[in-house]
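Below: the structure, in structure tokens.
Every protein chain but one is kept in place in this view of the complex.
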Amino acid sequence: MLTSTAGTGGKSMMLEIRGLRKTFFPDTPNEVRALQGIDLDLSEGCFAAIIGTNGSGKSTLLNAVAGSFLPDQGTVRIDGVEITRWEEYRRAQYVGRVFQNPFAGTAAGMTIAENIGLAMRRGLSRGLRPALPRQVRDAMADRVRTLGMGLENRLDNPIGTLSGGQRQALTLLMATWLKPRLLLLDEHTAALDPKSAAQVAALTREIIEREHLTALMVTHSMQQAVQLPNRIIMMHQGRIVRQYSESEMARVRVPELLAAFDRIRRREQLDPAVSDILGRQYL
Amino acid sequence: MKIETLTDGRRTILKLDGRLDVTWAEHVLNSALELLRGGRHELRMDASGLQYLSSAGIRVLIRIRREVSAVQGSFAIVNPSPFVENALRMSGLGELLECDTPEQDAPDTGTGDVAGAPCSGSAVQKGRGDIDVAGIQVDVHPLGAGAMLRVQATARWRPWTPVQDTDVVNLPFPRPVFGLGIGAAGVDAGDSCSRFGEFAALAGCLSWLPAGGGDTPDYLVEAERFTPSIFAIQGLVAEGAFSHLLRFRPVDKTGLLPLSSLFGQALEVTGADSVAMVCIAEIEGLVGAALSRSPGLMTTADSPGGFPQIRDWMAFCGERVHARHSALLVAFVSRRPDAAVAPYLVPLSSTPGLFAHTHAVVFPFRPLPEGVIDLEPHVRMFFETVEPVDLLHLIEDDRPAVGLGQSTFLRGACWCAPFSAGKGGAL
Partner (left out) sequence: MSLVIGAFTIGLILSLLSMGVWISFRVLRYTDITVDGTITLGASVVAILMVNGWSPWTSILMATLAGAVAGGVTGVLHTRFKIQELLSGILVMTALYSINLRVMGRSNVPLLNVGSIAAPVARLLQGAAGEGDTLMLLGWRVPLQDVAMLLTMLVITAGVAWLIKAFLLTHLGTALRATGENAQMVRAQGINHQRMQVLGLCGANALVGLSGALLAQYQGFADVQMGIGMIVWGLASIIIGEALVGKLTPGLALTGTIMGTLLFRLLIAIALRWGLNPNDLKLVTALFVFAALVLPDRIKMLGGMLKRPGRREC
């Protein structure tokens, strides 16, 4: 009853975004056109990274998919279901999320087990049964053990006592505890020290591959962008300006991405005055 | 690791203290290359304080030797500790030790830096060398009296009209021919049409920037029976001999050579109204633009010349770029352009009355030997050892206040000759 899966068979799109637009503070001097017509398709099992300059609208795009606000125009479909007007909490049945801030994804004062208990019923009804009966806790410990961080012995510690890296790893585990149709990662390693960041990045890749997840990851790390995903989406000023397909990913290296950014920057520099110079001096 | 640099006449001694291993290898290499860059071609490495030499360190020494010999300089290691000496001999690098290289006192390898010294026999136009450009020493070496180039506009598309099939010409660039224009190398004209971009060709090497393709230039180099060629929609092609070689270098820290001054020097030296040139130079800063979308894709509905549509068709450098890189330049300059080439030369805003068209292929820095050098081997060395990183059509940015000015260079070599414009058509 929850889902009417698009019974198209064959290659259906897990995420379909059409003509998505969002303007903050419209018709004021502070107007920000954060999304200016985004079209994006992710097929099932596709892991795409979004890169782009600061303020290019990456987080806004992710938030629009997650439902933090409603877009001005356009549609969002997940697995064939149109969710454009759904409330954020309702989308959670399809979407797992990890945030940039390690504090954002967990309830600090509650124990690890309680946090995971919440994630175990993501998008499901929550009744008056005890959240953590014995057998659930055992299953929980088994899965937490796969993180290799020894957290299975600390299930009853408040999650706030963990390091940022540990919290982010747990948040990732929680977001994928029930297989989400779409996993959204917003710079989820950015706030970590290099070692933890690498650890969480490796874990991200491992989980996504093992569970064959469809994922959208915002990152500022070019290294991550060329190593982890099988697609890169480059954004600038609310638009997708370049995409690297799966076949291109085999050769894309960091310098090429940097050069592509450079070209985008140069494009900005070409103002009417320069246009005028080129009119006189270009053949 | 501590590196101390001592000067002993023409020689520069790098005194190393510490361990030359993988941590310090890059730093030592860069220090040596920095000296080469500064024109110090006689290097000695004092290894008395060198406690340890790893294979990463040995690789650096080999690399330094290669760079030094490319400029006909010399490099040797002096005062090695027994450990270092042993390590070198074991790895077959005994000849790097100074005691094994008999000292040659006469400065017959790697010509000295006395201006004009190599020009024995020909009339050195002394005095002309240190004129005009503040802080820059220009040495003039006549190559062949009366040498002349023949220049043709062999492909004649001009922006911004849609490209016709008849605009595309296949231009070969054998070794003696050089030129610049817009085109793309490919299987046939149709295949190239989506990738037309700036190109420059010299010394049997052809490089072009495929518009909308990658971000880096592609290139072709002449080999036994292979001659690079390109499907061009615009091309200025020169053939013939050079009359002069100009060598320029800064004499103080502020010395810079703007491109328009180089043009002025060439015109003055040759005494002609129109000069074609090729140049290898260390860049202080380039200002230019390049196609970002092939004109071959244009339809009658497009008007790439106007703002903001031009953003989709052209990329502007946005700042002075590629400092401390090397550039291969191909340029055509004229005070009174002949009708055959006039449409392809534009007025320089910095120098009223001068018209020019310049393309620059940018490479990672490589040093050049002093004095009179041959064009071909040095151009080829660039293509064979490093790869081009960019290709630009140079412009002068004369916007008030925010303008980037024109391209400037630090040191280099410029081969030039007067040209006469021939009738268009295939060569």
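Residue numbering begins at 1 within each chain, and the chains themselves are lettered A and B in the order written.
The rule we apply is simple: contacts are C-beta pairs under 8 Å (C-beta built on N, C-alpha and C of every residue); 3 or more make two chains touch, one makes a residue touch a chain.
Worth saying up front: this structure is predicted, and the values here are computed from it rather than measured.
Student: Write out, one label after another, the shown chains that touch the chain missing from the document.
Tutor: Result for the missing chain's touching partners among shown chains: A.
Student: Among A:32, A:104, A:147 or A:252, which residue is in touch with the absent chain?
Tutor: Residue touching the chain left out of view: A:104.
Student: In the full complex, which of A:18, A:33, A:121 or A:239 touches the chain missing from this view?
Tutor: A:121
Student: In the whole complex, what residues of subunit A lie against the chain that is missing from view?
Tutor: With respect to the unshown chain, the touching residues of subunit A are 66, 87-90, 92-93, 95-97, 99, 103-110, 114-115, 117-119, 121-124, 126-132, 158, 174-175.
Keep this in mind: only the chains that are shown with their structure count from here on.
Student: Mind listing the subunit A positions that touch subunit B in their complex?
Tutor: 256, 259-260, 262-263, 265-275, 277-283
Student: State the interface residues of subunit B toward subunit A in the complex, per the touch definition above.
Tutor: Answer in residue numbers: 158-159, 214-216, 234, 289, 292, 305-308, 310-311, 314-319, 343-344, 346-347, 349, 357, 393, 395-399, 402.
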